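Removed: one protein chain of the complex. Kept in place: all other protein chains.
Here the chain labels run A, B and C in written order, and each chain numbers its own residues starting at 1.
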């Protein structure tokens, strides 16, 4: 049986894809409520991470941050001590590379194999199985779970040894966060200069300076409706992972840190649960 | 006859397009040397902006910054006092909207018509006539010069009254500057994490988080050759125009200002004459 | 007679000092209301800057920003065209050095002498005549007005030629703005870590890392009462002058620009009219 821990916006949809492809699933989440739709589709409920481990030989985790991953893995009633030797843990959470390497060590001590396999893509691609996986770890371990990953994603890239999936993911999320914030500032400036919001947005989206994913944020910005696909507080957390990693690797990233604090202010001022494109609204509100 | 003042990387190529389409041109530049290729193609040389005005009824300017425009227009031997009433001045330089409005007033006092018509695109599009014009001013004035603009560009957008061409241009250049800097930081982080430079660059360019124009910067970054298409110091100047305009319009743009200073440091540390994508090299060098 | 234009928080108190020392004053302000206390003390009212010029041979200006100075000096009914040759204009406003030099030129064209004489100090020192003047311009002009400056200040420093008073002033205000913001962030961090606000504030003020002027901000922060001595929006304007000047002088000031935008956000979010120490409150509020 396959274990799946973490049923938020992303995890619930990814687990749903596995179920829909006929895989038997045992699931766990901090609040059981979010598991209900999956249980109705046939998934089995586990009252703790430990209980997941007792019934699964492959465990997927999809959680909000390193601390949450650490808790379910090696905290009280964590799953890692209870997995059978030779089992495989696939962590799809966005964490930092040092953390992935540390989790791989914890797994290794218990003779559990480990892959870091974070995903590019948010709510809609998760629902449609169109995520992109960036995977770190052993090629043979990846081959073993590739069919499962392909239920959830349209592409699977092996980036190298343990930690390299996570490494590529934070590089991508840095681009995502900063492109969004740069776009938000450009639209804000355009409006301040008297342009109609939709006109600036569409002019930028029609040119060569705006990242393609921004087209998916058009309506949110134009309509001022920031229902979360990827919550702002998660993006802010990812920028913190970027900053921590840059410090460890001894590179200066002035713009990334400025972006981190811009999102931090927005988080503090009430936009934390909105989509991260609400960074625009933070800049606009008076 | 058509006057053309400012024959830098962009201006020389744009003037060349007009010549190639059979238009008679009288040109001026601070240093005559840069005019030679155009003179060989049949353009006439003017020893001063004033001399341009004495022979032209349409004057194009393509200069580095507001001060340079002000000097050729209303400085000593400037052209504006010498243009016939009813002439048309088309300023294609990247300046700030307040400045465009002020130049329109100066022109108006002398019964000269004015369009601000800055361009999106750099060296190669300038050469191929594939620039995009964003034009502010009266529609009938624009219609009069549209055929000329279409010698130089593939699209001409009327953005509204005087200053609105410039307004849209600095919005676009803000996106350009910040996307470039965000990309440079992301690649820097990727390399610090052990990835091959070309692999990170191509992964990002293959995804949805990188602005399309960045594909044109790929080889510069991968090969470390930053021959200028758009010099870094000009981009830094444009960010200063953005910051000045944001102050005037009373909007905060924290990320834009962080970008401005990142380019300012790079400019100070020796990268000023290189392509603005050399912001990557500044971040990498130790 | 002495002319005095600009009767805000600072100007009204400085003019009051001159009156109290027995000098005859003709005053003007955008709104007459603020002049009433001075008129009651014997000052004469002028309906326009022009009218000030018609009765004074020395004119002091104390205004909010370069634009305001330009308007009263050379705008409609400005004073400069109406001052007698040989008169002296002393601009005590905080502006940028380029602007001071330009005003000196405008004065010079009309054979009016010019000093830039901005002040360090805010409301209380203005009231007590304890300001510090930093003066740019000719030594003999300064000697002529020194007795008047000494009615308003406790020290008068001749910094050099025209513009150098202003230059030193913006250097000082940069320190002021940034020390305040750094202190605000440190207190914010301390409170977030569980310390009592007054304890962090007093610990920092008792050590060697906090600028002396911060002692005067203690009660504002501890009591959360930000009645303006020096309004936040003026400080934000001064940082803009710093940024503009740094661009002109070709130096990068990353921290100054980050500070500028921090104050800009606070200004936008409702703290513009409060004392600039309210940057603390902006950081704290949720």
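By our rule, a residue touches a chain if its C-beta (ideal position, glycine included) is under 8 Å from a C-beta of that chain, and two chains touch if they have at least 3 such contacts.
Here the structure is a predicted model, which means the values were calculated and not measured.
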Given C:47, C:124 or C:255, the residue that touches the chain left out of view is C:255
By the document's definition of touch, the residue of C:12, C:61, C:87 or C:188 touching the omitted chain is C:188
Missing-chain contact, candidates C:103, C:168 or C:278, resolves to C:168
Full-complex touch with the removed chain, picking from A:8, A:254 or A:273, is A:254
Across the whole complex, the chain not displayed is touched by chain C residues 97, 120, 132, 157, 159-160, 164, 167-168, 170-172, 174-176, 178-179, 181-183, 185-190, 192-195, 200, 203-204, 207-213, 242, 245-246, 249-256, 258-259, 261-262, 283
Interface residues of chain A toward the undisplayed chain are 240, 243-244, 246-247, 250-254, 257-258, 260-262, 264-265, 267-268
Against the hidden chain, chain B presents residues 254, 258, 265, 268-270, 285-286
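Methods note: only the chains that are shown with their structure count from here on.
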Min distance from chain CA centroid to global CA centroid: chain B
Interface of copies chain A and chain B: same or different residues on the two sides (over or under half shared)? same
Cα centroid separation, chain B vs chain C, in Å, comes to 37
For the pair chain A and chain B, the C-alpha centroid-to-centroid distance in angstrom is 39
Touching at least 2 other chains, the residues of chain C are 254, 258, 265, 268
